[in-house]
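Sharing a structure below in structure tokens format, with a few things to ask.
Of the protein chains in this complex, all but one are displayed in their positions.
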Amino acid sequence: MLRTEALSRAFGGLQALAELSLEVAPGEIFGLIGPNGSGKTTLFNVVTGVYPASAGRVWLGGEEITNLKPAQVIRRGVARTFQNLRIFQRMTVFENVWAAQHGLPTLRPRELVLPDRAAEAERRAEVRRLLEATGLADRAEMLAGGLPLPDQRRLELARALARDPALLLLDEPAGGMTPRETEAMAALIREVAAPGRTCMVIEHKMDMISALCGRLCVLNFGRKIAEGAPDAVLSHPDVLEAYLGHEAGDA
Amino acid sequence: MLEVQDVVTAYGKIEALKGVTLRVGEGQITCLLGPNGAGKTTLMLTITGILKPRRGSVRFHDKDITGQAPGGIVRAGIALVPENRLVFPEMTVAENLRAGAYSRTGSAASEIANDMEAMYNRFPRLRERSTQMAGTLSGGEQQMLSVARALMARPKLLLMDEPSLGLAPMIVEEIFQIVRDLHKDGTSIFLVEQNAHMALQVAHHFYLLEQGRVTFDGTPGEMAEDEVIQRAYLGTRQTA
Amino acid sequence: MDPYLVSVLSNIGMISFIALSAYLLLLTGEISFGQQAYFAISAYGSGIATAMWGWPFWAGLLWGATLAGLAATLVAIPTLRLRGLYFSIATLAFAEMVRLVFEIFTYQVEIDGELVGPDGSDGFRDIRYIYDSNVTAFEYMLVIYGLLALVLIGFFVLERARLGSVFRMIGEDPMLTEMQGLNATAYKVLAAAMAGVIAGIGGGLYAHLTTYVEPKIFNVMLGVHSLAYGLIGGLGTALGPLLGVGIDIGFLESIRAISGYRMIVFGGLVAVLLIIRPRGILDEATVHWLRRRWRRWIHAQD
Partner (left out) sequence: MVDFIQNCLDGVMVGSSYALLAIGFTLIFGVMRRLNLSYGPSIMLGAFVGTLVYLEFQMGGFAVAVATVIGAVLAGIYVERLCFWAIRQGAAVASMVSSFAIWMQLEEIVTVFFPERTYPFPPLADRTAIEIGPFFLKLENLIMFACAAGLTVLLQVLLYRTRFGLALRAVSENPRAARFMGINIGRVTFWAFALASALGGVAAYLIIGTDAQITPLFGLWATFKGLIAMMLGGMGSIPGAILGGLLLGVVEAQSTWYLGTEYRDLAAYALLFLFLVFRPGGLMGQVAAERERAALRRV
């Protein structure tokens, strides 16, 4: 589904991504872990065209998308959420999800001003279904800026799903959540978000990652240091050394 | 030496700290653990006087310092090594150190020069780079500069906000060695960390902050035995 | 109707166009100090068309507004890459350039033995179409408000439609807007072009009402006023800038006690409002709250 080949990105002297080659198969939930600053979010940013790659190439489902503009990548069926939460604070919860449909390739430009009644009603119903599924239905008319953190994360997820993406990039979807909220988010990803699409998840929460993901990749200094099934990766000596620390190895 | 009593700090309507009570003992390394958004940085900002608590008090050496201006708190003897290092990128290393001594209005220039010399002795790499712009330093060197800059205020208590964040494991080892050395030289340290494994090796006491509340208070031994903390902050293998 | 009242209302109507023009760009998060440039371009353009080429009023107005829209598009393409302050200063520089060009722009033809047309800093006299056609001041006021109503209806359609939502998204977070598959720059250029046309309609109306335009009217103060109207009245709805215009021209200008001190009061009012209500009186939260109250009230009636 997503393939990168020797993908690199440097900021000044800092090598955020160094010749990273990855392949994510269709339909899998792929975990991306590593220390802060190891290049995980940079990978999402390069894939979605926020930063151009310094070198290397990216393919999405067989089509090369290296250095396309963000909107072009997104229109090819990618959606993402953000580590530091980005929502349209001055819009309502409903409008935030509705907004994700503005750029759908199936929406004709004319419909931005003069919607077809039936199609628009169907799309609005879809927004409501997504709010229902993510447990935000009763807050649809609230201004999104006033939501508590876990709800804002769910709103980001709902917004991403409104694009019905083939590839869903989730950047710390459970960041700052309590264990209980984390479990709820994991269930939401497993039952609502993942079916029928490919997911990549960045997380620091190992319980969640190992329960959710079929395969993991560990980054350090922009390089891949391990890849494979969670069990194997999380006991890999390099991973213990660079990310989990020595103690975990002894425990 | 530092006593935080029932502190509530809020941004607008949202309370980031919901009544936090903890103490940092003289000559000890105290560690605060907690997830992102739990309020750790808010607590640091409250102690350093940048944020005013809505309720509660902060006492340092039995004196109430709640709501004092940041400058006064630095002068009282609390310095912060901020999260993400925050060096002044377009100032030289030497100027960064001088900025660290900004609040020492009473000290003579020669005294400050002596302290800078002491910093260069402690961190020889900073001496090599003393006329370089701080922004050109590597992450690890910037972290050292950030620590040295805080020490230039001659603090009795050093607050360190996630000093290992985004740093390579080897550098993290180095930073923790510095923490041990500073402690040996008599500085009390209040350490905010996510790297619980490293913290376990140095800290004398642990607090866990979750959603603005202290949810654990105990020694390293007690912490290592607590199963919930095990799973959340130490263990990965139990569930893996 | 009292002629003084007609003239004040006509003024409010015309200034509303340029205020709405600045407001449209404010929605996309851009501060333009230069909407008066498009007002000026259309004032000259439509005046030339009716007074010199003998075009009918409506064709002249359409021509002026089109010119303004084209100019706005051409300026938007290079400048919208700039962010924040840089964009604001670039619009200011462009508007001053336009004004200074009109200071030296001379294009005159002889009609019935008299020279007609723009004459540099002496301005452009005798744009007499309205008077020659025996339209009364009151009727012309109705024309102004008719067009203003059309533009407002356009705004209300826009606000309910996805396009309005796209503009507001860009205003809040252009990068996040791109992440919804929308080309933020292209939509900004669209907004700038629409804003140019709206300012242009105002400019054309202005030239034909006063029959005389001179370059110095289109100075930065006009631009800043139109910007301030949205910021005072509120960015939550297109009625916000109209409220701003009403407060300034309708209220402040008509109070005798502060004549001669109007700028002191107006300047202070803007400064204080920016502190206590950074997005104006009718800001998004207020509009949202009012809408909810309205809906609840409607429900209660059922």
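By written order: A, B and C. Residues from 1 in each chain.
Here is the rule we go by: contacts are C-beta pairs under 8 Å (C-beta built on N, C-alpha and C of every residue); 3 or more make two chains touch, one makes a residue touch a chain.
The model shown is predicted, which means the values in this text are computed figures rather than measured ones.
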item: Residue, one of C:Val135, C:Val224 or C:Leu252, that touches the chain absent here; value: C:Val224
item: Listed residues B:Asp6, B:Glu90, B:Glu111 or B:Asp181, member touching the removed chain; value: B:Glu90
item: Selected residue (touches chain absent from view) among B:Arg98, B:Lys156 or B:Arg213; value: B:Arg98
item: Subunit C residues that touch the omitted chain in the full complex; value: 31, 33, 78-79, 82, 84-86, 88-90, 93-94, 96-97, 100-101, 103-104, 120, 175, 220-221, 224, 227-228, 231, 260-264, 266-271, 274-275, 278
item: Touching residues (missing chain, whole complex) on subunit B; value: 48, 50, 69-75, 79-80, 82, 86-91, 95, 98-100, 102-103, 149-150, 153
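Note that in this section only the chains that are shown with their structure count from here on.
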item: Any chain in contact with subunit A as well as subunit B; value: none
item: Innermost chain by mean C-alpha position; value: A
item: Cα-centroid distance, subunit A relative to subunit C, in whole angstrom; value: 42
item: Centre-to-centre distance between subunit C and subunit B (centres being mean Cα positions), rounded to whole Å; value: 53
item: Multi-partner residues of subunit A (at least 2 other chains); value: none
item: Contact footprint of subunit C on subunit A as seen in their complex; value: 48, 50, 69-71, 74-75, 79-80, 82, 86-92, 95, 98-105, 107, 111-115, 141, 143, 159, 163
item: Subunit A-facing residues of subunit C, complex; value: 157-158, 161-163, 165-166, 168-169, 172-173, 175-176, 178-184, 284-285, 288, 292
